[in-house]
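Left out: one protein chain. Kept in place: all the others.
Labels for the chains are A, B and C, by order of writing; each one numbers its residues from 1.
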């Protein structure tokens, strides 16, 4: 199988769906002439023209809302919001409109649209440009929220999102765009709403998504070398959330650690921990632990940004604490 | 002590602080001539004039952001956002600006402002006007988020919020405005960041805030009549979250149920449950349970709205399940 | 606080004449005028009964009426073709009726019943009819503008401009011109040359806030200037003038793909919503409003012109009363949505693990282990 980047995988999915369905149109700031802030749409303006690859003014609420209306008339718009931080400008359209229109009007009109947007810190972009706000969208009925961690998933989930009749938010990640992985040629369509056990194990479950799922797999490999068997659950979909796969894993391993890039309090990990604490209560040998970001507006200074964000070392530390506290059970 | 409504308590706090400090100004839609959608500001335009009680155009982002700038120059604006649903229009100013400015600029300018806004469903206002989105704000470093459940708390917390140098979101509740309670005369200033055990008990802990804390107290009384001793923890503050009071209570009772008005997945209760599961792990006789809203855009029809929202009956049902499952331990 | 109560600046009929230019019904066939009167009467009757049903607790939530705006509503809908699309704000009962939506099903929606036009999910603020291309009343101020703009964008993919091309009409209130979505939407419509007409129904007030108090440019039709979108003001009490102005703008939208901004000067005879006693209105203003009710005026005008006689008028009014009475009966007889319908419209495309928990349910369905 060919190895391509996460960026290329997203690009390929967009291109394939645009070739397949003329109702698929792209909207966003600087996606055409500039080829996208992160170059996902490189070459698409040339290939499909300015009608279908439409550069918008800096008007997030306007063009995201316009995508909603276009979707109501049968188009399948794929909107790029340059980073999730700017989605706040469009959030009334996303949450009060895209997420509500199908149900609030009694199922008369679906809103088949996709919002692609990257989140994540670690690039020294400072407090307003480094947020992980996916938990907000994951909380909202009417939305679907997916967060691929590999190039293969990125391609298959974006394809599925474009073909889905509901508004789907596809969370990308600044630190994953250049990562490479094997991606099957041709059409791949993911099932939205399913988590995956990407590393099987027996001693402890690590739950992650997007960048944190990548780190979790890497850490699991390192522990494997020491004879510790870690199972990794990649959520892949934040809404719907696949609670069964999570709880089944923890019922088997008896221990769980969640790695997330967002802030600890009220973050994605809170729901995962609460779910495990209820769904695997009698099987837990130790309290579920969360590894998340320090709760500050992320500072620009590298020295502070580095320590504020969760990393493999923090995960390893917590895994070891879990294992030490429960030696008896192994 | 005089009994007054939650509405009156908020009004009294605003009036007292305006009399005390001329830098306190009110901004919002229809707060003057119309006296506020929910009449909290009744009479204040007459008393303090149109400069200090300022009717704004329908421009949430504009006037919330204006309050930020005014606060940076030493004013203490109190903004009314008609309902939390409309705060989405201003959320870039709240989250990317109010919450960031003090830290991102190295502590050079505080942003002493208050955003008052009611949330809650049950009024048949349909999907876009019935949301409980406080969990979003509770997730954000740089903000403080308080949610009073009684008239006395409403007065003391609003007073504390106005005197605090950080942006504070004071969550009000449509269904509480007309509730009455004893409120001490004169100045009362709450401590932001503390939860309170409002009903002491030994068998099970119910955690709530705002409207759900009121229901929890009522349910606790009903169980008391049957000889079941329920302890109620009223969070009062969602950010900072007083984890110690919550966990101390559950370590004592061994059982916990959370009542929340928002949607179950990724709601406020998820953080509370995760906190308890970690902070009281060895003390739990049963899994922590959450009683929250069904995950749909809230329908207008009364028949559907009623069943979609959590109520005392649902809480009682879950408490009984908890007690039955753990008879051994009592 | 004198200057704070509603002034009558910018509402002077004279001024409206200048800008809009009312036309005597003589220009239009008698049947047409009579039909306008019939529609206006139906809306009036419907709104009065809706207000009554609200006080009887048959209707809940927020309920905003078109009382006083009937001529504007009917004139706008007369200009719209069945193939055109309509987006409105939450004050839209009249638009739904004039658009040809079933009176009983509209009332049933206000009652929150299964036969409601939005299956009881939306209520008064959220009327929708895919077939009649009424793409929704929207409760968030300005929320309808970006989607309406996007609908017009979708039309550009369906075909080129021309006299038969489809167009979009997006209605809003005066207070809505101050929100960011207004600016972003009109700018998009301008640079993308979209077939859309934005209509401002200027009833002089947000809730109690006057246009002059809220808008730096209180002549709202001029606010297209920031996008080179031509604007026009018309007397909203002149049904024919409204129709003609809207038709002209829609025509330009169809044939030239040029957006337009139409301002109809209208009046809200009652409070903002049925629960608002409108105490903020000066008595002088309230008296003045009575003289501005479009229904008696139009009736008199038609009788004057010999187009309508009192018997016919009385007949039309009786018809309307019957129709609305029937609508109320229909709505009342329609069942409330059943509990098991709660998740019916959760998603258009079903997916695994879609949450179906009721309040108090465990996070995992009983017996899930077997499934894994």
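Here, a contact is a pair of C-beta atoms (placed from the backbone, for glycine too) under 8 Å apart; a residue touches a chain by one contact, two chains touch by 3 or more.
Worth saying up front: this structure is predicted, and the values here are computed from it rather than measured.
Trainee: Touching the hidden chain in the complete assembly: which of B:37, B:59, B:117 or B:173 does that?
Mentor: Considering the complete complex, B:59 is the one touching the chain left out.
Trainee: Can you tell me which of A:128, A:159 or A:188 touches the chain that was removed from the display?
Mentor: In the full complex, the listed residue that touches the missing chain is A:128.
Trainee: Spell out the interface residues on chain B facing the chain that's missing from view.
Mentor: For chain B, the residues touching the absent chain are 23, 25, 51, 54, 56-57, 59, 61-75, 77, 92-93, 96-97, 101-112, 141-142, 144, 164-166, 191-194, 237, 240-245, 247-248, 251, 274-275, 278-279.
Trainee: Which chain A residues would touch the chain omitted from the figure, given the whole complex?
Mentor: 29-30, 32-34, 37, 45-46, 50, 55-62, 85-86, 89, 123-129, 264-265, 289-297, 299-304, 307-311, 314-315, 317-318
Trainee: Spell out, residue by residue, where the missing chain touches chain C.
Mentor: Residues 178-184, 186-187, 189-191, 213-217, 222-223, 225-229 of chain C touch the chain that is not shown.
Note that in this section only the chains that are shown with their structure count from here on.
Trainee: So the centre of each chain is just the mean of its C-alpha atoms; given that, what is the distance between chain B and chain C in Å?
Mentor: Here the centre of chain C sits 35 Å away from the centre of chain B.
Trainee: Cα centroid separation between chain A and chain B, in whole Å?
Mentor: Here the centre of chain B sits 30 Å away from the centre of chain A.
Trainee: Where in chain A do residues touch two or more of the other chains?
Mentor: Residues 92, 96-97, 103-104, 141-142, 241, 274, 278-279.
Trainee: Where in chain C do residues touch two or more of the other chains?
Mentor: 116, 118, 120-122, 126, 138, 140, 143, 180, 345-346, 355, 362-363
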